[in-house]
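== subunit A ==
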Amino acid sequence: MQADETLLRLEAVKKRFGGLVVLNNIDIAVGANELIGLIGPNGAGKSTLFNVITAIYAPTEGRVSFRGKDITGIAPHRISRLGIARTFQLVRTFLTMTAFENVMVGAVYGAGGRVKHATEAATAALELVGLSARRDMRTAHMTLSDRRMLEIARAVASDPALLLLDEPMAGLNPTEIQRMVDVIRRVRADRGISMLWVEHKVDAIMKVCSRVIVLDHGEKIADGTPRDVTQNRKVIEAYLGEPAA
Partner candidate 1 sequence: MSRPSQWIAIVVVAALALLPFLPGAVDAYYFSFLFFVFLYAVMAQSWNLVAGYGGQISLGSHAFFGLGAYTTAILWSGNYLWGSLYDSHPNIYYFDPVTMLLGGFVAALAAVLIGLPLLSKLHGDYFALGTLGFGEIVKVIFVNGGDFTGGAFGIVAPASSFDTLRPHYWVGLGLMVATALAIRALMRSRYGLALIAVRDDEMAASANGIDTLKVKVAAFAGSAFIAGVAGSLYTFYIFHVGPDSVFDLDWMLLPLMMTVVGGTGTLLGPILGALVMYAVFDLARIVVPDYHPVISGLTIILAMLFLPKGLMRSFVGKARTA
Partner candidate 2 sequence: MEISLKGMLAGLLLSSALGLGGTLVANAAGDEIVIGAPISLTGPLAGDGKEQKWAYEQAVADINKAGGIMVKAAGKKLPVRLVVADDESSEGKVASALENLIKVQKVDALLSTHSGPMNIAGAIVAEKYKKFYMITTAFPFEWQPLKLKYSALFFFHPGPGAEVPFQIWDKLPANEKPKHPALVSEDSPDGKGFGGAFEAAAKKYGYSFAVDDPWAIGATDYSALITKLKAADVDAMLVFGSPADTVTLLRQMKELGFSVPYLHGWKGTWTGEFHEALGPDSDYILTDGFWSASYPYKGAKELGDRYEAEFKKDSVTVGAFYANAQVLAQAIEKAGSTDAAAIHDAIFGQEFKDTVVGDLKFDDTGFALIPSVATQWWQGKHQLIYPDGNWTYKPAPAWDKR
């Protein structure tokens, strides 16, 4: 896979709810094996952007394409099968299932047939996030941090080319955050999966990501290296304009 190959491309994406424009004219390109941070104040439209990419919402205008193929508005499960996996801000695991069964869903259905040996893939994914010991534990009994790990394992098991992480650190303590950073690094290093990472904790993004995109009030106001972004005037205004986070 070449480094400059574009996986995901958003062109002039706009999303409106009633009279409220939540995303306006967003252009984003994600290349192979990139780790991109997506930040912005509350209400900037980050989660909506994820929901547009994964077709939970159809964009009001604009186009989403993946590997050159138009995927705007196709069913969410087909997007997953094409190779875009995601996690959720409010963690969404299958609570009555065991950890292993959760991951199997990704390996069987999310992979859309790409994974030949689902059981092995699921085992490996649990191993990667360090949950092997909790393999047969019911998700309902797991800690938040473990459930966040489990979501990532489930996504990894579906053998995606692109992983959308929606605030994977929300609600975690510092030790758990460090564990999460390690896992994210490892996923990228071992699997070469591109990631688009929405995060409230800007410092973590700045440390780990090679590129950062900033949204504010539905507009993309910056897109560059962490250093470029921190010096961007609009970004500083956007963050200063918000009560101290």
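Basis for inclusion: all candidates are chains of the complex that A comes from, given by their letters.
One rule holds in what follows: a residue touches a chain if its C-beta (ideal position, glycine included) is under 8 Å from a C-beta of that chain, and two chains touch if they have at least 3 such contacts; residues count from 1.
None of the values given here were measured: they were computed from a predicted structure.
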item	value
Of the listed candidates 1 or 2, the one touching subunit A in this complex	1
Candidate 1-facing residues of subunit A, complex	54, 56, 75-77, 80-81, 85-86, 88, 92-97, 101, 104-106, 108-112, 154-155, 158
